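Only a single protein chain was left out; the remaining protein chains are all shown in position.
Chain lettering (A, B and C) follows the sequence in which the chains are written, and residue indices restart at 1 in each chain.
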Amino acid sequence: MRKPGKMLKLALGSAGKKPATVPYPYKKLAMPDRFRGKIAADSAKCIGCKLCMRDCPSAAITINKVGEKRFEVEIDLGKCIYCAQCCDSCNKGVLSITPEYELAQLDKKKFKVIYPNAGSPEDTPKEP
Amino acid sequence: MAKEEEIRESLTKQFGALEGKIRIQRARRMWAEVEPSDFETVLDYLRKSQGFVILCTMTGLDKGENLGIIYHLAREDGIMLNVEVTVPKTNPVIKTVTAVFPGADHYERELVDLLGFKIEGLAPGFRYPLTDDWPEGQYPLRKDWKLDPSLKTGKIEES
Amino acid sequence: MVYALVHILVFPGLLFLMAFGLFAEWVDRKMYARFQNRMGPPWFQPLADILKLFGKESIIPEEVEPRMFRLLPLVALASSLTAFIYIPVWGTKALFSFNGDVIVVLYLLTIPTLTFFLAGWYSLCPFSLLGATRTLTQLFAYEVPLFVSILSSAFLADTWSLSEIAAFYSKHPGYWLFNLIGFLIGVFSLLGKLEKAPLDIPEAETEVVAGSFTEYSGNLFAFFRLAINVEMIVGASLLAAVFLPFGLSLGPVAGFIFYLAKVLFVVILLSLSHAIFARIRIDQMVNLCWKFVAPLGFAQLVLNMIIKGTLLS
Partner (left out) sequence: MGKVFIPIGPQHPALKEPASFRILLEGEKVIEANVRLGYNHRGVEKACEERSYLQDMYLLERVCGICSHSHSTCFIQAVEEVAGLEIPPRANYIRTVVAELERIHSHLLWLGVAGHEVGFDSLFMYVWRDREIVMDLLAKISGNRVNYGMNTIGGVRRDISPGLYPEILKAMDVLEERTKYYIQIATGEMSFIKRLSNVGRLSKEDVETMCIVGPTGRASGVPRDVRRDDPYAAYGDLSFKVITDDHCDVYGRAVVRVLELMEAYSMVRQLIKNMPEGPIVVKAPRKIPAGEAVSRYEAPRGEDVHYVRSNGTEKPERVKVRAPTLANLQAMKKMLENYYLADIPIVIAAIDPCFSCTDRTIEVNRLEKGTTELMSWDALRAYSIDWYARQGIQLKGIRL
């Protein structure tokens, strides 16, 4: 039936209900398990095959040789499109996806993340 | 594949020059190569007698010496006939199909802008998709096209 | 003298009106959000918006007449502020009152609309021009029903003074119920006056950008925003005084609380109609006004004539 004000009931009903929205910076929603966020790398496992570099659609990933059979992974988060194809391409399990999504930066240089390969297990990404 | 065979038969019967130039790729996909002199009559025949009323799009090709256009025609029952026409790159002139398919307007303008076709009979209008001040003779989709440094307007910051 | 100045500048004049206007805007936005199952802004949002606008640069197009361009927002604000002093707030008595002040208030409330029109006309931008024409077209459509409905209530009270209307209805409790049709027409016209959806045709964002205000920015736009906020309060107070005149004889404090509740009720009605209707087209709006709303207004007038002839004689 056509009449004006069809939404009256829903609108009045909602006024007393909990809002569907969330005050974002104070309350964060959980990401799904398969969420493709920031790419993490375990450079110690890298063998330097560069399959990830070859498949990356946006040329965001670079493998630097830092020593004899030692490589480190460098990812430009500003270029990365978060398709996680590199994680699929890598045969050695170097690259993995994390649920981290708040990656905005004021300084473009901070987008470059290097996962150093010092040979020790306590590797943490250093930010230039 | 009976319908596709039928279409091939009636086409070759109508246009002797098409003998051996129609290829059936799989069910509902057919390809044909047509001379620029015939293509209008062929398209007209296909539309009026064979029911190819939908022009899905037109693809321009750079084939080295020549430029090609593929008219992707489709019928209501899903059979698609891709008619390829080849013209020399030195004189890429082809007649417009907007009289038969009014929807071809933007597709033809795209060919003009990106591959440098000269479409005869195309009504005047805005260009598409390049900017109004795009220089003459720059056709980005040609294989030998290189970005002219003078065209770079946006600055990409060194990171 | 000092007493009158305090009344005009502080309470219930300038400062109170602006504060209440911003508060009413918050109520409007909050309720609108709640009707849409959203959270809505925090209470200081309208104030923050205004302060931000005052902090911004005002851009004046080169082609326009700068004096007129600057003056119009102030005229809009001043006229809606002036209209308020004739409206009773905490009792039956307004700050100033004379026989005929209903008409004055109605005309003072028309002035902001006219300034919106002039602002658009002087901006010389195609979107402003369209907004300006729409403002005026809409004004002619809703003004007649509004006048008729308010005058029919005044007719029942047999006076042209707002204070006396209030006095009449507090003497005859329950009589205001006869004016309910008029009240609805009043709310409808107020929507048009404040250019609020579904009658936000003159500043329909997706059509004419911001209508008359397209070229306005910074503090000049802030004045327009304030003028609309104050106009919302004055309009709602006028409707409250004319159509909802109850609880006036309970003393100033209770009367004032009643007054706030009545104004906020009108504001919530405005945001509810904003929530549940789509914006109508200008031709549909004119049609609706002349074919349905104006005849309803005249029906209210006839009804009041009959009541006056039977119950009050």
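Heads up, the rule we're going with is that contacts are C-beta pairs under 8 Å (C-beta built on N, C-alpha and C of every residue); 3 or more make two chains touch, one makes a residue touch a chain.
Because the structure is predicted, anything quoted here is derived from the model rather than measured.
Where does the absent chain touch, in terms of which shown chains it meets?
Per the touch rule above, the missing chain touches A, B, C.
Taking the full complex into account, find the residue in A:40, A:66 or A:83 that is in contact with the omitted chain.
Reading the full complex, the residue touching the unseen chain is A:83.
Taking the full complex into account, what residues of chain B touch the chain not shown?
25-26, 28-29, 31, 53-57, 59-62, 70, 72, 74, 76-78, 80, 82, 101-103, 105-107, 114, 125-131, 140-141, 147, 149, 152-156, 158
Using the touch rule from the top, list residues of chain C that touch the missing partner.
35-38, 59-63, 126-127, 129-130, 133, 197-198, 200-201, 204-209, 275-284
If the hidden chain were put back, which residues of chain A would touch it?
1-7, 10-11, 20, 31-36, 54-59, 81-85, 88, 97
Following the convention adopted for this analysis, only the chains that are shown with their structure count from here on.
Using CA atom averages as chain centres, what separation in Å is found between chain A and chain C?
51
Just the number, please: Cα centre separation of chain B and chain C in whole Å.
Measuring from centre to centre gives 61 Å for this pair.
Among the residues of chain C, which are close enough to touch at least two other chains?
none
Scan chain A for residues touching two or more other chains and write them down.
Expected reply: no residues.
What part of chain C is in contact with chain A in the complex they form?
My answer: residues 31, 33-40, 272, 275-277.
Using the touch definition from the top, list the residues of chain A that touch chain C in their complex.
Spelled out, the residues of chain A in touch with chain C are 4-8, 11-12, 14-15, 17, 19-21, 23.
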